[in-house]
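Here's the structure, in structure tokens; my notes come after.
With one protein chain withheld, the remaining protein chains of the complex are depicted in position.
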Amino acid sequence: MSVEIQIQKELRAGERSFRLNISFASESRRIVLYGPSGSGKSLTLKAMAGLMTPDSGSIRLHQRLLFDARQRINLKPQQRKVAYLFQDYALFPHLTVAQNIAFGLRSGALNLSRPTEHPSVQKWLQAFDLKNIAGNYPAQISGGQRQRVALARALVPEPDILLLDEPFSALDLSLRERMRKELGELQQQLQVPMLLITHDPADVEALGEVVFDVRDGEIQGQRTL
Amino acid sequence: MSVEIQIQKELRAGERSFRLNISFASESRRIVLYGPSGSGKSLTLKAMAGLMTPDSGSIRLHQRLLFDARQRINLKPQQRKVAYLFQDYALFPHLTVAQNIAFGLRSGALNLSRPTEHPSVQKWLQAFDLKNIAGNYPAQISGGQRQRVALARALVPEPDILLLDEPFSALDLSLRERMRKELGELQQQLQVPMLLITHDPADVEALGEVVFDVRDGEIQGQRTL
Amino acid sequence: MHSVWTPLLLSLKVAGWATALNLIFGVAVAYGLSRWRSTARDLVDSILTLPLVLPPTVLGYYLLVLFGRRGTFGAWLDSIGVQLVFTWQGAVVASTIVAFPLVLKAARAAFENVDAQLEDAARILGVSELGVFFRVSLPLAAKGIVAGVLLAFARALGEFGATLMIAGNLPGRTQTLSVAIYEAVQAGDDATATMLVLITSITCVVVLMVAGRLVPNRTPLPLR
Amino acid sequence: MHSVWTPLLLSLKVAGWATALNLIFGVAVAYGLSRWRSTARDLVDSILTLPLVLPPTVLGYYLLVLFGRRGTFGAWLDSIGVQLVFTWQGAVVASTIVAFPLVLKAARAAFENVDAQLEDAARILGVSELGVFFRVSLPLAAKGIVAGVLLAFARALGEFGATLMIAGNLPGRTQTLSVAIYEAVQAGDDATATMLVLITSITCVVVLMVAGRLVPNRTPLPLR
Partner (left out) sequence: TDLVVSAAASLTNAFKDLAQSFEQQNPGVKVITNFGASDILMQQIVQGAPADVFASADQTAMDKAVAEKAVNAATRKNFAANQIVLIVPNDSKLNLSSLNDLTKPEVKHIAYGNPASVPFGRYTKVALEHAGLWDQVSAKGVLAQNVRQSLDYVARGEVEAGFVFATDAAVMPDKVKVAVRIPSDSPATYPIALTAGTKQSELAAKFLAYVLSPTGQTVLARYGFLKP
């Protein structure tokens, strides 16, 4: 199994509580999570990335155990080697577009000194049409530009899995198409699984092999395309 | 003319500069701005709301002059009576969903004391399916929930114009349809102009009468549906 | 040695007043400075930091010159019946001035950290500038401001250099805990000094901890 | 009266060292506290604020007892050839301790204001905790930290109570500007006092203004 997840989590906020109880497994390398707003899609991705610790269950990626409540295994986000596109981007406001994209290329205490010269930064600046804003700060760019920067930043470190939370929602149709193609090619080339949250049927068609329907915190169904 | 805008602005960021030169006028009450990422749609809305001061030009709403560079007229955001949905929501992180929605109901130094009891707050909590998260803080809700809260907050004060920057981008299809309907009805009822930025052809079809194509900071064309 | 209650209560009264005054003035000036777009801003800010850089005794000396019966300002105060020298009100003035920069700097940094877009969002919703201040800027800056105010409280509680100068050392009337501690240490009365130091320290820790809890912490619990 | 240069340079040396030490320790402790999930956290924080609440002279007395040759710690320092009493290094220790809470509180408030999601974003990108600290938390907290550090510098420049106790008042060796001002005021030498006060004030304003400009201000220009 390339991805195997089976987790429970109770979230309390104010008087309300939300119960997440997700379990699915798939050999497919192109998985789409589909479901209404507030159903638990983003939380599922967060659990995989190590940003949310489930109360119980386990998460397995290829044969690697990322999380297991019973065995008390809980890899740090750093060790999980995932690419994660935050639904609200989470760009570093104090770094330029190029520095944001290059961020994951160094794991130590210093930023890459000349980010625009690094080949993979160049590649994604080119691919996502960000060249002319490479020196700008996040506050100086448009919504769609931010989303593209966030995606490029996530993809640069060449991860073991791609976790993408609505990666194209802020983009116009032609850009969407172009980026779908880029992303599809990257995924093929890296041969890593991709978990995608989207509301756009065109994304499902172009990038999905298996679609899991999420509803009220549970997987309610599964379709293979 | 219900909306008449003709503005110029030069934006510099780092070595790059972007020139905004927007001019259009329309009697229509349902206007869509359509165009690729980074073309100047959000900036145009910001200029109308009074968050960006153009270098030259003027903005007129019904017969009211909101901005005129030559006459040195520049109404404060407070005086413009616009509803504005920020592309990135701009929810108040220290207030609950209900308090966020009720924010514009009071203009003084205090928040409304029992926001959930106010009829228009109740109405929008209901209409946008936010009832059960009314007491939660923005950090505790999902992306789509945030977008709906932001939209409800903008609509509550019953404004003279609706400026909506991709209001449904984070929503699933069925919710989108439902909200389109609600919004269309509100607009009809208030009889105020609506300026909508969207990438979704279904939005254009359902809510647009006139579509202006924005490209590289300029209006490049106009279609009437 | 008097009972320890008299100086303790006096200290709390003086520090409490000084803190309250600084909360109002410090926050107001900080907000003004953080919105003021002018190159003179940093100069004014630095000048307002000076009470911190002058040795308190020296500051107290200048206050005495200013507020004393023969000082220009003091003569006027005297004529309206206000007496600062040798009164606890004098101690409040001294402590307030000494602690002022702490609130100012903290509050200014906090205000400048508030996302301007949120303030704009409030304006568009028709909320007055006063409303923007009280409903957006202030609550979002609260954490930083409270940190500064607590520092100011501690500093006011510990102030004795300037206080000693202007409020004098009138046992039971203007002898604050700090002054009493100073006395005890000077007199080599280590036992009393230690006891007083413990009392001040405990008071301070208790006040800081209670006050720290009064600010609602809205940071959501992390999910892990 | 010596030339004013000697005490001025000495003051800058002492305040500079004290500021540098506080920058390192204050920021480190603040970061630790801001990440530490424990109820003891606020207690530790309040206790670390105590140097502010003790009258400096009293603090100086305790430092003297601790670091003096007869003190446990002082005896050990003596055995390795370090002498703090009557040396400028003693003044550094005193100023550092007195100003420590200013950096601590400011830095802690600043760190707690940093969006935790941004730190998580960095972790997911494989960046080590050290990298997260230096590349995300620290730059985003910089504004608040700098505000605190500048306060600490001003406070260290103005410190004389504790300094006088442990470092003494040795012209040319431990007589800082503040101590010299104090002495001039005591001696009734108003002219010298005023001159020295002006020098300190100008020095402080200049240092604060220059330092304030060293931090890159990344707030984007508002569009209006």
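Letters A, B, C and D mark the chains in the order given here, with residues in each chain numbered from 1 onward.
One rule holds for everything that comes next: contacts are C-beta pairs under 8 Å (C-beta built on N, C-alpha and C of every residue); 3 or more make two chains touch, one makes a residue touch a chain.
Source: prediction; values computed, not measured.
Touch with the chain omitted from the figure is made, among C:A15, C:L59 or C:V85, by C:V85. The hidden chain makes contact, of the residues C:G68, C:P101, C:G126 or C:P139, with C:G68. Think of the hidden chain as still there; on subunit D it touches residues 61, 64-65, 68-71, 74, 83, 85-86, 164-165, 168-173, 183, 186-188. By the touch rule set out above, subunit C reaches the unshown chain at residues 61, 64-65, 68-70, 85-86, 164-165, 168-171, 183, 186-189.
Just so we're on the same page, only the chains that are shown with their structure count from here on.
Chains that count as touching both subunit A and subunit D, per the definition above, are B, C. Using CA-based centroids throughout, the chain positioned farthest away from subunit D is B.
Subunit B and subunit D have centres, each the mean of its CA atoms, that are 48 Å apart.
Look at where the CA atoms of subunit A average out and do the same for subunit B: the two points lie 29 Å apart.
Annotation for subunit C: residues touching 2 or more other chains are 220. Looking at subunit A, residues 11, 13, 50-51, 137, 140 sit in touch with two or more other chains. The part of subunit D that touches subunit C in the complex is made up of residues 42-43, 45-47, 49-50, 52-58, 61, 101-102, 105-106, 108-110, 112-113, 116, 143-144, 146-148, 150-151, 154-155, 157-161, 178-179, 181-182, 185, 193, 197, 200-201, 204-205, 208-209, 212-213, 219, 222. Only residues 115, 117-118, 120-128, 130-131, 133-136, 139-140, 218, 220 of subunit D touch subunit A when the two sit together in their complex.
Those residues of subunit A that touch subunit C in the complex are listed here as 11, 13, 43, 46, 50-53.
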